[in-house]
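With one protein chain held back, the other chains of the complex are shown just where they sit.
We call the chains A, B and C, going by the order they appear; numbering starts again at 1 in every chain.
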């Protein structure tokens, strides 16, 4: 074990993946010599050469188009999109191409080797274009997997699993935690399962569900609730696609209550899907409406970022509301 | 009144909009001389000249980028994307630009004059790329309005309202109904309200909710249910953003049951948002879980299109399931 | 060469660059003066002709099949057969082909059988693509022919990436990417060509400039000297060729392949041709272009031109011609009849290949769907009879 921040854990995962499998290739804007604007790919060009870790021109649709081709050829591209906010120019390549490659060809071809890494989320005074949480935009797309880690240990194990998964994975990295989240991380190679939620705290009164950086917030709210005698079960969804319906439904059947929280705007965020599915499968167990504590339905703001955020006090209030319904 | 099919109603709306306001400009791939591959812009170039109705190069991101600029300048562009499936290359221009233009500039600038028209939906043996229903991809984006008409009369009134709305509107046209749906349409100028749902049939046992071409399906299912003594209330949502929460919630408070149906895949479709909101606002009225009858979580298929579709028999079965819960 | 610095302002004119068209064969099958033909042996030369004819017969039959309502859609390559057959013929089998959708000639050259064409067009259980895409969206791993995708130009950066992988792997292989002059307006074109140039990819970009993108003529698509002149802007070696001249296309592509492999660099080829037929069976070109224009181009038929050459070589005659046409007509018709009788893939394939393995949710959705189909078997006649197959 060594102590790493989330960026170091990611860098370490990439290093292990590249050292063990020469098919793994990392690229993106500023990813090469410089090691990425967040330095997630530091020293990889030095170690593995320019052919396997390199800068691309500044064109997200090209980065993913190129990655699709490289993956179809049998390589394992790990393509970085510098900020989640800049993934949209690549939307067509991801949604119409990546996601449908295997299906449309009857499995003659596939881009299962592809992993797209991108930092997401707010809380860094980044305004509209350095703060978005775009996971829900992709969650409507069969053929993709979507993974979001909450801390360094999770990040390393989930990223290694994503790179090796036989399907294309979008790996959203909570950039607010890049340096802020530090923890013990095994030095060796390990994988954590994709598609499985993680119950990080057991409880009996209400289930709190989130992913990525928002785990910190709901955990804080759970502590606040604890002080008022409310016993929260806290779940990290980890995978948005496919998502672990079973674990979540079981938890709600036990607690009778569910709160989902994400930073992205409320409307049609992934919270909506969770609510829709859970109310169907746990209808008779529900003691109060499932609540969503999310961003407002506005473009991500700057001056009012604090007010916009689904923070612990908002989650805490919602917990009380649910429990005292 | 005259009898028109849905395409004629759209062509007629464009004609009226262009004749009354010289700021209205129509363009897109094959939109000019030829009048569009579906002929929605037939004769407009003849009538209003090449400057106001023209072909663009084949580049969706450019069409919308150009339209954003033209709208910011004070014109009212009506940009056609040839198929909804090809709107994704323009995703960045729509989600990061169109939607945020007014907000990010503090209302110094806006693209409120913009309307994006695009045919959507399946049932025409079009496979992956001539069948998608992409409305949910946009529904997570504050700043956009999204409108879907169900028949010629609605199409004309809603399109005229969309073109004149002070906000950017994506107008999804159910292409399966282009020629199949024929009805009486007023010849003159009229608008139907954006943001208001339409109760097309009152009922007491269960609320059925859909939009666009899917209205035909749920109406059929309502008739089938009628024969078994189940009295359905049928609502056309018409606007996806903003959507008419009040009308839907009131209906569910009355009937105690809700079924939402759309062609797009189930997961994170707009049905999810409706369910999540309604279960919160009508929790105590709900007598059974809210059901979604949607496409499967696969890319839109061809050989198995019939099986994939949320058809009337599937809706009918779900109605019975809900009522006998 | 211009000086690198100037002190009087001057706009470099939009037409500063003229890219000439490379031609070998005249329409009567004789060579232009100074032109050197490639060294074909008879059997190879005849095979090329056979592939051209197969393509034309296939297109003719399938357009009819669509009119008869037997398939929902078709898209012919009438008038452009030489560009795809001639270019693919200059490649090696290990080279990957990324097609747009009008390159059935290339696929035929690689050995796709009449049966395979039919199985795809009829979306039956033998279609390699498992009936998931519209007719003409062919693909074959065995033949290194990437499955076609409808969204235009997406294959352009993909071809760059694919060839980068071929290079990493040290294969003696390139990728070729076909696209129309319309598709060349997409952002993905810019992305793909620039990336291939700067990342040193052995990719051949072959633009079929057939004058139209559906109804939009090339003059409303771009203003410059076609697509070729853009190559230089990316630092890509470029050649424009008469797309109706199979020999010229072959030579240009052979040269491009050699250059690409030797230098790890892309090459851009613009093949000038004309879409003689409708865009697809959904289109009617009488609405947007003149009969005269069509007639002018009909005279430049690439198949006829090649046939004249072949005949002058003494490798072809009228008897062979007749026999070939009837052989292909019969074969295609027979295969069509067989293909349309074959059932669609079983319902299980509605959910396979979304992922490498179906997820729990998908299995659940399939189970529910099967229950429903059992309840309403008449509504799902194509699959209800074989639910447990």
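Just a few scattered comments:
Here is the rule we go by: a residue touches a chain if its C-beta (ideal position, glycine included) is under 8 Å from a C-beta of that chain, and two chains touch if they have at least 3 such contacts.
Treat the numbers as computed from the prediction; the structure is a model and nothing was measured.
For the chain excluded from display, the touched partners among the shown chains of the whole complex are A, B, C.
Summary of contacts with the chain left out: across C:60, C:115 or C:225, the touching residue is C:225. Across C:267, C:303, C:339 or C:373, the residue that sits in touch with the chain not pictured is C:267. Panel shows subunit C; residues 1-24, 32-36, 185-191, 194, 197-198, 219-225, 228-239, 248, 251-252, 255-256, 259, 267 of it touch the chain omitted from the view. Mapped onto subunit B, the footprint of the missing chain covers residues 25, 51-52, 54, 56-57, 59, 61-62, 64-75, 77, 89, 92-93, 96-97, 100, 102-110, 112, 142-143, 145, 166-167, 195, 242, 245-246. Where subunit A meets the omitted chain, the residues involved are 29-30, 32-35, 37, 54-55, 57-62, 85-86, 88-89, 125-130, 266-267, 296-299, 301-304, 306-308, 311, 313-314, 317.
The rule is simple: only the chains that are shown with their structure count from here on.
Inter-chain centre distance (subunit B to subunit C, centres taken as mean C-alpha positions): 35 Å. Separation between the centroids of subunit A and subunit B, computed from CA atoms only, is 30 Å.
Centre to centre, using the average C-alpha position, subunit A and subunit C are separated by 39 Å. Residues of subunit C in contact with two or more other chains: 130-133, 137, 149, 151, 187-188, 354, 359, 361-362. Annotation for subunit B: residues 61, 85, 88-89, 128-129, 267, 297-299 touch two or more other chains.
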